[in-house]
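Got a structure for you, questions after.
Shown here is a partial selection of chains from the complex, left in place.
By written order: A, B and C. Residues from 1 in each chain.
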Amino acid sequence: MSAPVPKQPPEPGAARLAGEGDPRPRGRIGAWFIGARGSVATTATVGSLALGAGLGARTGCVTELPEISGAGLPGIGDIVIGGHDVSAVPLTKRAEELAASGVVPAHLPAALTDALAAVDARLRPGVRALDEEPQRATAARVEADLRAFRDEHRLDRVVVVDLTSTEPPAPQTPALSDPDALERALDAGESPLPGSSLYAYAALRAGCPLVAFTPSPSVRPPALTGLAERMGLPWAGSDAKTGETLVKTALAPLFATRALQVRSWASYNLLGGGDGATLASADNAASKITTKGRGLESILGHPVDGPLHIDYAPDLGDWKTAWDHISFEGFLGVRMSLQFTWAGCDSALAAPLVLDLVRLMARAHETGATGPVGAFGFFFKDPAGSEEHRLAAQWEELTAWCARAAAGGGA
Amino acid sequence: MSAPVPKQPPEPGAARLAGEGDPRPRGRIGAWFIGARGSVATTATVGSLALGAGLGARTGCVTELPEISGAGLPGIGDIVIGGHDVSAVPLTKRAEELAASGVVPAHLPAALTDALAAVDARLRPGVRALDEEPQRATAARVEADLRAFRDEHRLDRVVVVDLTSTEPPAPQTPALSDPDALERALDAGESPLPGSSLYAYAALRAGCPLVAFTPSPSVRPPALTGLAERMGLPWAGSDAKTGETLVKTALAPLFATRALQVRSWASYNLLGGGDGATLASADNAASKITTKGRGLESILGHPVDGPLHIDYAPDLGDWKTAWDHISFEGFLGVRMSLQFTWAGCDSALAAPLVLDLVRLMARAHETGATGPVGAFGFFFKDPAGSEEHRLAAQWEELTAWCARAAAGGGA
Amino acid sequence: MSAPVPKQPPEPGAARLAGEGDPRPRGRIGAWFIGARGSVATTATVGSLALGAGLGARTGCVTELPEISGAGLPGIGDIVIGGHDVSAVPLTKRAEELAASGVVPAHLPAALTDALAAVDARLRPGVRALDEEPQRATAARVEADLRAFRDEHRLDRVVVVDLTSTEPPAPQTPALSDPDALERALDAGESPLPGSSLYAYAALRAGCPLVAFTPSPSVRPPALTGLAERMGLPWAGSDAKTGETLVKTALAPLFATRALQVRSWASYNLLGGGDGATLASADNAASKITTKGRGLESILGHPVDGPLHIDYAPDLGDWKTAWDHISFEGFLGVRMSLQFTWAGCDSALAAPLVLDLVRLMARAHETGATGPVGAFGFFFKDPAGSEEHRLAAQWEELTAWCARAAAGGGA
C-alpha cells in the first residue's frame, strides 16, 4: 500500500511572513546535510559553529552582504545541524583533516570539539544506492530520521541539502517521469530512484525544502519536481558554482557584450579530495561536465568548441587548480586570447554557500514559495527555474528577490 | 578680443528626433579623428572603409549587437572621416604597417588604396602643445578646419574623437577652472590649455560632440565641461576600456558579490607600438595609471593593494600582454588566487569602439543630449557622468539608453 | 622469392671522411620527406628554399650554431628535396595556406613559386597502410622511387625523414621481431608492417639513413633496427621534441638537482592543424602520449602523477598552446607550484629541426655511423640509442659528437 501523497504543505503554520519592519523570521531552523561527513558539509558545519561562537569572519557568506542580509534571514549561528552519511568517521576527525590541509584554521577543531560532538550525535547512517531493501522502506526510514530531527529540536523548518558524492546522470525511466508513476513503482517493490533522488523523495515527503548542491539527479527528475509542486515546497539547484564555472559566467558576458567572437574555450580542472576521487570516474564526472558546459553556450548564444577535463590530482587535496584558455576573434578577424588560472579551496568556497542557501531556502519556505526558486540561480552551475547564467544578471535577480522578501512579500 | 561663447547649440535643426518606427537618423555624419594617422585611428579608418565596402565581418562592433543597433544609429559605412595629425606619414603607409604586424588583414590596404587616399586628402596638420603661437589663434584654426570639413561634405553633425598620444595629467590652474576664466586667459594671449584640451575647445566651439578616447585631459577640466554645458553639447569619456581594465571590471564584481575579500590585485601591462612608446615616459603614463586604477576600488568598496605597471616592450608591437594576479580570502580566512593573462591587439580592440562611439554620439547629439553621457561608461576606464564601473551594469545602462533612443526619446 | 638483404652498406664510397681542416663534406645531399605535403614538411621545404635564396634568417636552425656548424655539414641550401605523400595538394597551395595562418612569411610563397614547383615535380604518390597490394610489392615501389631520386639527381646520399601523420603504436608481432622473420612474412605475401615501417623498410633497403621524426613505429620494431644494423646504416628518432616536452626536459632537472620533490605534473596540449586532427583520435594519440611521458620519469627518478591530454582545437591552426602545472614540495614539506604556458607554432619549431637532422644524418652516414645515433637525442622526445632526456645534457652529447665529427672522426 502506498503512502498517500499529501496535497498540502505539511507545515501550515510555517508560511507566516514576518511583518514589515520585522523581517527576522520567527522560528527555529534546522539544516540537514546528506553527506554530512564530507569535506563541504564538515567545512560548513565547522564554519557555522565557529561563526556562532564568534570565532571567525563572515568572508565568503553572500547572505552577509547588505543587499541580501535584509531579507529576513535566520542567523548563521542559529542553525541546528544534522544529517546522513554512509561514512562513520567522526566529525572531529574530519575537521582535523581539513585543518591539516589548510581548509579551516588550525586552531578551530580543538576549539569546537564539544560543539562538533553534539552535531555528530545527530548524524544518522545514510543509505547506499545498492542496498537490497526496497526503496519504499528505505525512504520511510530516511523520512522518519528527518521528522525525528525536526521534532526533537522543535524546529520550525528543516532545509535538506544534498552534499553527497556526485552520482552519474539518471536514466530516463517511466517511474521517474511523474509522481504517480513513481508511487506505483515503489508500491510494486521496485527501487527506481538514484540515491540522491531517494533522499530528495524522503525530504519532500517530510515537508522539507531542498537544495541540490551537487550535479546528481536529486529532485530534478519530473517525478520529484512534480512531488515538490504537490507538496507546495520550494527547492533550488543544481551543482554549486564555486570555481572555474563561476569565473566563466563572470567573463563570458564580456565577450558577448563586446561583440567579440569566442572561437574556442578550453577548460582544465585539477582537483584532489573526495570529490576529485569520485570525479576520476568518467561516469560520475558525466553529470558534472554536463552542468559545467551549460552556461557558456547560453551566454554566448552559440555552441562553443573546446575540451573540458576534470582530472584527479590527489596531491592537491581540497585545492582545485583550473586553467582556461579562451581564443577569440575581434575586429576584422584578429585573433586574441585570454587565459586564467584559478587556485581555489573548493570546500572553503562551497561551505558558505551551503549556509547561504539554508538561510535563503528557509526564508523562501516561510514566504510560501513553491517549486524551483530561479532567483537562487546565482549559486548554481545549472540553475533550476531560470535560463540566466550570467553571474551579474543572477546577482540582480537574487537581490531583487531579497528586496521583495525584505518587504515581506513572497518570491 | 575674445570670441563670444554662444549660449545656444549652434545646430538648432539637428536635435530633431526621428519619429517612432523610423529610428534611422536623417542626415550625414562625419567623424573627425585627432591623431588620425595613429594606430587606433588608422585601424578605425581601414575598418570603416572595409565594412562600407563589404570587405569584412563586424566582429567587435558593439553597435551591431541587437540590443544596440535598434537605437537609430547611422550606418558604419556612411561615416565620412577626416582629422588632424602632427605626423605626415600617409594613411596607406600606416595601413601597410598595421597589416605587416597583423592588426588588419594583409589584403586590405591594397584593396582600399583609393578610399584611404580620399581620407588622407581630408587630413589637416595638427598642432603641438609647444607651438609658440598663442592658443587663441591656434584654436581658431582648428575650429575652422572642423567647420570647413562639415560644410564641404554637407554633414549634419561631426563627432570629434581624441585619438592622440596620451598626455600627462593637467595641472589644476585657475584658467582651467571655468569657461569665463579660460576665455580671459586666451584673450590675454596666454596658452593655458593642454594639447588635448585645445582640440576639445575648438571642437566645442565648432558645435561638435566629443569623445575623449584617451586618458588625456581633453574636455575634463571644468573650463571645458562648462563650455560643453553652455554649448548644449554631449560628450563621452575617458580612456577606452579595451584590455586589462575591461577584464578587471568584468571580474571584480565576482569577488564583491561572492563576499570574497580581495587582498591584493597586481596588474602588469606589456605593450609596444606608438602607445607603448608614449607610456614608457612616466609622466604620460601617470594619466593612464590613474584611470586604470579607478574601477577596482569603486567596485570592491575599499582601496586595493597591489602594483600597476605599464611597460614598453617594443617587440610586441600593437600586441598587449597583461598579467593580473589577484590574491583573495574566503571562508574562515582561507587564501586563494586568480591570475589571468590577456593577449590582445590593442588597436583592433579600440578601433570598433571608436566607430561605435561615433555612431552613438551622433545619436546622442541628435536627441539633444547635453554634457557627459554617463550611459556610455561601458566604453571607458574613467566613465564621465557615472560612478558605475561594473561592466555588466554598464551594459544595462547602455542598453537602457538605446531602448529609450529607439523609442525616439532622449538620453 | 625474397629480395636478398644486403649485408653491406650499398654506398661503399660514401663513408669517406673529409680530411681535417676540410670538414665540408664532398658530395650532394638529398632529403626525402615521407608526408612531403604536410605542414612540417612544407615548412621545411619553404624554409630550405628561402634560406638557399637568401630570403630569411637562420633562426631556429641548431646546425647554424657555432658548436654544431663546424662539424662538416652540408649547406642548407644545397639539399635537394623530394618525397612521398598520399595527398595531391600542390606544395604552392600548402605554402599559401601556411602563409595565411602566419607559419611562413606572407611574401614567401609567391617568391618561391618556381622552386616549389620544382620540388613538387619530384614528389611521388605515397602508399596507404590499408592498400590491398602485398607489402613486398609496395615496398619495392617505394624503394625504386628512392633509388630513382638518388640517381636522377646524382646524389651522394639521401636522408629519409618520416613526416607523415602519427600512427597508433605497433602491435608486437613475430614478423616485426627480427629481420629474417620479416622477410619470411613478406615472402609469404603478408603485410605485417605499419605504414611508417613500410617506408622505413624501403628506405633502409635503398641504403638511406633515416630520421623518425614522428612517434609512429617506423624503424623502431626490432625487425627494422636489425635491418639497419645489417645494412650498416645510421638512424635517429623518435618524435621531435618541439614544445611542451622541450620545456619539460629543460625544467625537470631544476627539481631533480635542487632536491625538490615533484608531486604532480599536469600537461595539457591544445593544437589544431592536420597533426591536431590526427591526434584527436585516441588511438593515434597513444603513440604521442607514450613518448611525451617518457622523459619526466627518467629525469626525476620516480613515476610522476598527473594527467597528460592532447586536445584538438581546430581554431588554433598550427599554433599549439600547452599549459603545464607542476606541484612540488620543498623544505619541511612546504607545497609550491610552477606553471607555464607555451604558445608555439608547431611547424615552425619542427621545420628547422628537420633540416638540422638531414644535415647531421648526412654527416653521420658519411662518417660510417651505424644504428641509432644516441647523440642526436637532443632533438627527440623518445631518444633512440640514449637514456638521456635532460635537454642540457643532450646538448653536451650533441656538441661532443660534433667536435668529434669536426675533427674528422666518426660518431
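Here is the rule we use: a residue touches a chain if its C-beta (ideal position, glycine included) is under 8 Å from a C-beta of that chain, and two chains touch if they have at least 3 such contacts.
This structure is a prediction, so every number in the text was calculated from the model and none was measured.
**Q** Quick one: how many copies does the complete complex have, if 3 are shown in place?
**A** 4
To be clear about the criterion, only the chains that are shown with their structure count from here on.
**Q** Could you work out how far chain B has to rotate to sit on chain C, using CA atoms and steps of 5 degrees?
**A** 180
**Q** How many angstrom between the C-alpha centroids of chain B and chain A?
**A** Roughly 45 Å separates the two chain centres.
**Q** Quick one: chain A and chain C, Cα centre-to-centre, how many Å?
**A** Inter-chain centre distance comes to 52 Å.
**Q** Which residues of chain A are in contact with two or more other chains?
**A** Residues 337, 339, 341, 343 of chain A touch two or more partner chains.
**Q** Help me check something: in the complex, which residues belonging to chain C touch chain B?
**A** So the residues of chain C in touch with chain B come to 102, 106, 341.
**Q** Chain C touches which residues of chain A in the complex?
**A** Checking each residue of chain A against chain C gives 263-264, 266, 268, 270, 305-307, 309, 311, 313-316, 321, 323, 325, 327, 337, 339, 341, 343.
**Q** Chain A touches which residues of chain B in the complex?
**A** 43, 46-47, 50, 56-62, 64-65, 102-105, 108, 246-247, 250-251, 253-254, 257-261, 329-334, 336-345, 348-349, 351-352, 378, 390-393, 395
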